[in-house]
Every structure is written in C-alpha cells, then in structure tokens.
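Complex shown without one protein chain; remaining protein chains in place.
Chain nomenclature is as follows: A and B, assigned in order of appearance, with residue numbering initiated at 1 for each chain independently.
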Amino acid sequence: MQLNILDIELLEVSFGELKALDNLNLQIPQGCIFGLIGPNGAGKTTTINCITDILDYDLGKIKIFGKDLSTEGLAIKKKMGALYENTEDLFQYLTGEEYLQFTGEIYGLDKNTIIERSNTLLDYFELDSYRFMLIDEYSKGMRKKIALASILLHNPDFIILDEPFDGLDALTVVKLKNLLKKLKEKEKTVLITSHILSYIEDLTDEVAVINKGKIVFQSKISELRSKVKNAVTNETYKSLEEIFIDLTNTKGENKIENLNWI
Amino acid sequence: MIEIFELSKNYNDLLALDKLTLSVSENSIFGFVGPNGAGKSTTLNILTGIILPTSGCAKILGYDLIKDSVEIKKNIGVIPEVLALFDGLTGKEHLTFVGKVYGMEKSLLENRIKELLEFFDLTSAKDRLIETYSQGMRKKIAFASAIINSPKALFLDEPFENVDPVMRKRMKEILTRMKNKGASVLITSHALIEVEDFCDEVAIINKGKLVFQSKTSGIRNKIKNEINNESYRSLEEIFLDIVNEGNSQNEKTLSWL
Partner (left out) sequence: MAIINYYKDIKIIRSIFRLNKHVFFNSFKRNDTWLRVLTIVLLVYILFHSIVSGGIAASLFKSFMHPGDKYYFPVINVSLFVLFVLNILASIYLSTSKYSEIIGTKLLYYPVSAFKIVLFGIFAATADLYNLFFVPFYAVTFLVIGYINSFTSFLLLLVIFCLFVMLTGSIIYLLKNLYLLIVSNQRQKKIFSYAGVALLLLIFIFPRETIGIFEKVRNILAVSKIVIYLPSGILANFVASTTGTITSKFLPAFVYFFLINILLFDLNRKIQKKLNRKKSIGCGTKFNKKQGRLVLFIKKHITNPVNKKDLIYSFRSTRELSNYLLLIYAYTLIAFYSFQMFFSHQIKGTDILYMSLFFIAFHLIVILKNCDNFFGYDYGGVINYFNKPLGYSNLLKYKTSSFNFLSKFNFVIGTICLIILQINILDYLLFISLLIITYFLLKHLGAVLSINHPYRISFYGLSGMNVSFVTMLIILITTLLFLVISYLLFKELSPFDKAIVSLIFLVVSFFLFKLNQKINSYLANLFVNKKEKIVSTCS
C-alpha cells in the first residue's frame, strides 16, 4: 500500500463571507511529482498556505507523512520545504548567505553542514557573486533562486513549489527541470503549481485542477488524453489546456468581440 | 513602428547596453529574450522614457526618443517590470486616472473601463484598493491600463507572468487583434516555449549585445554549429547554446539530496 504524503480531507477556509476552500479533498501519493493547476482565486495559494501552516483552517484535516499537522507540526516541518509564489518569506535585509544560514540553523543542521551545502547551492544557482548582497537588492529571479536554495538545504522529503518558473531565466528553468528529475529518482514528493501548462504536462506524473475551492479534476498525466470529454461531443481532450479551459471557464460573455475598439 | 539604432547605456563602469540595433515593424509581435541582467529591462526603460541612453537613438511611431518623449508616452502602452500601479487607488480609479492622463474623453473612457473590467473578470473587485489585489489581478489591471488608449506600440515586460491559462489565452487574443490592426508589440519573457509559439520574431540579448535574431516560423530549421550539424529542436536549445558559457553546475553536486 502506497503511503500518501499529503492527505487533505474536507478542508474548509472562509475569509469573512467568501469561502476560499470548500470541502477540499486532495491526496498526493509518495514519490510523485504532482501538478496543481487552477485559475487565479481558485484556492491554490490558500491550500498551500494551509499545508505550510501559515493559515488556519476552519474545518477539516491535513495529514502530512501520515501525521496530523495541527498536533505534530514540528516533526512534519522538519522534513518539508516550500517555495512561495512571491518569495515573500525571505528576510529582505539579510544577505543571501545569511538567509541560508538562518534556514539551516532553524532546521537544526550543524554548522559545517550548513557552510558546505550553502556554498554548493550558491554555486549551483550561480548566486556566488551575490552572496554578500542584501536580498532586498536581489532581482526577482535571484530571489526565486535563493528561496529554492533555502528549501533544499535540509533535504526535505516533501517539497512544494508554487509557481517556481515565474521569474526564472531560461537557464535556471532547465536547471529546475533537471532538479525535479533528480528528486523523482530519489523518491521525493513534489507538489508544483504553474500557469504554463506545457511545463506541467512535461514534468508531472499526476495533475489536479482546483476551481472555486474544490478539486474538480484529477488524473495521471499518462491517462490524460484518454479521458472522455462531456457527453455532448464524446471527443477526447487534445491537451491539458483544453481540459483547463473547459473546467474553469464559466463565463461565456467574456468574448473578445465585446472589446470592439481593439 | 519601433526603430532602435546603436543604443548604448553606461552605468559608471558597467556597460548595460552595447550598441543595440533593432527594429519592430508594424503588424508584428516581437519577443525579446535574454538571461537575467542581459539588458532587457534597461532597453525597455530607455524606450519607455524612464532613463536616458548614453548614446544612440531611437524612433517610436516616428517620434524621436529624447526630443518627443512626452509625445511618445501619450501614444504607447507599457507594462513595466514593477507594474507601476497606484496601490492606494481602486481598480476603477486607476483606470480612470490612466485614461484621463492620456486625454481620453469622459464617456468613451467610462465605456471602455466597464468593458475591460468585465473582460478581465474584475468587475467585482473594481472598488477594492489595488493593494488588496492578487498578483494575477494586478497584472490584469496593468494590462488593461496599457491597452485602454488603443496604442499603436506596446512595451510589455513579462505580460503573462502570474496569469492563469484562460486569461493568458485572452490576452494573447487581444494582442493578436491589435497586431493585425497595425500595432507593434514588444514583449520580454522567460518562457521560451511561449515566445516561440506566440511571437512573430524573436531576438536574444546577452551582456548588453544582440546575439541572435530571427523570425520564429523557421526557427527549427536553423543549422547547429559545425560539430554535429543537427538542426535545433527549439528556441530553448538555441538559447542555451548561445548564452550558456558551459560553467553551469550539474545537479550531481547536490549530493545530499
């Protein structure tokens, strides 16, 4: 029996009257590279914030590594790492090197390990010449890279990447792709979101679509093109993009013809 | 029509742009790519009148870059890297401000704002302050501000970043229509797959210099270097070959993973 790294049951989160997550259920098996896609405002960020324990949920259960997040949080967090879309979790006024040191120490790594691994990571992400520069002065791509470096330091078993490709230059995109392949070889689990669906199709084993706080579709990538379309046409989908648009595009009125001055 | 001739920018001892020469014709979507720090943002900042070049000249829609900079700004649409949105305004107020500054007439402006808000699914958020918007929403407002004046030249820095697939498709539709009606669109992006798909022409800039330029339609038939004489399979491959100096580390060095 395969263990589910992530097991979310009936998760509910509301912001005032707005229900961001509505009885969300999501299971991610171990060793899988899992893609989570959805339109803006569907609940992706909310879900990730709940999983990483920076947002409280109203109802439901989150289990990671089989442990309950609300009671065994510390043990879970030791083996997890997350990259946020805006890299807002970086300490602006530390240098790149200091931030890595901070992260390493919080994860309980010893001094020499931190130094060794930081140096390797700074080299790998080509940030070595910026190691003494304040993160405040980093460009967007550099921030993404230092954030990526910081989540690899402690060798987590479960990695969350929220829009990792946005802002990365093409060279680093290739690096990231290769890194994902390596993580897969080592049987780590990765949850990745991206708006560039071609990346998702290329890199993930399984994908789920979230819309309006619920998972509305889930499938292995290999089975994607054999899923049947709706009863009306009985045709199979030609791409992930088609499935996405079909499931999430509710308003028919947003026609470009409305903007007749363009 | 965007014409750039030997544009250079010097920051004390750093040469950010080195005699860049380029032109974007009408009815064209031009992709401008390069690694971080190559000079993409500098170029865009110079063309949109934010910084002055050290030497060289440019003509945008026939206006001289330096002498007629205010005229240029009246006729172009820009999405800068930093979005330059007024966080203290609501979405609707921001679009109204933009329209007024471009000298648009009141009722026309109101109509267009209404249509744009509907098209981008922002009607429910129009009276909320922009600082409460998500990144995707901010991008949409920035995009709407850039096109509200039906400009004939557009300078878009990573326009599709943070935008979900459906909205991406819609934005591309708009840009295609504008291009068909004669606009020149200059886009920067890191998603090479997308650039190859969507743009008519692409240029690669590295270390301030233009190192490659081609129409995207024939790109997969470009011959590789003498070593294996195979044609490139994608823009990404060309990019890696040109830009990569071979000093990149392998994931094997991350031995503890």
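Convention: a residue touches a chain if its C-beta (ideal position, glycine included) is under 8 Å from a C-beta of that chain, and two chains touch if they have at least 3 such contacts.
Note that this is a predicted model, so its numbers are computed, not measured.
Which of A:22, A:98 or A:242 touches the hidden chain is settled by the complete complex: it is A:98.
Although one chain is hidden here, its contacts on subunit B can still be listed: residues 11, 14, 16, 37, 41-42, 45, 48-52, 70-71, 73-74, 78, 80, 84-86, 88-90, 93, 97-98, 100-103, 129.
Although one chain is not shown, part of subunit A still touches it, namely residues 52-56, 73-75, 77-78, 80, 82, 84, 86, 88-94, 98, 101-103, 105-108, 129-130, 132-134, 137, 139.
In the analysis below, only the chains that are shown with their structure count from here on.
Taking each chain's centre as the average of its CA atoms, subunit A and subunit B sit 26 Å apart. Every residue of subunit B that touches subunit A in the complex is listed here, in rising order: 33, 35-37, 81, 112, 115-116, 118-119, 121, 134-137, 147, 150, 158, 160-170, 173-174, 177-178, 181, 190-194, 236, 239-240, 243-244, 248-249, 251, 253-254, 256-257.
Contact residues of subunit A toward subunit B in the complex are 37-41, 45, 85-86, 117, 120-121, 123-124, 126, 139-142, 152, 155, 163, 165-171, 173-175, 178-179, 182-183, 186, 188, 195-199, 241, 244-245, 248-249, 251, 253-254, 256, 258-259, 261-262.
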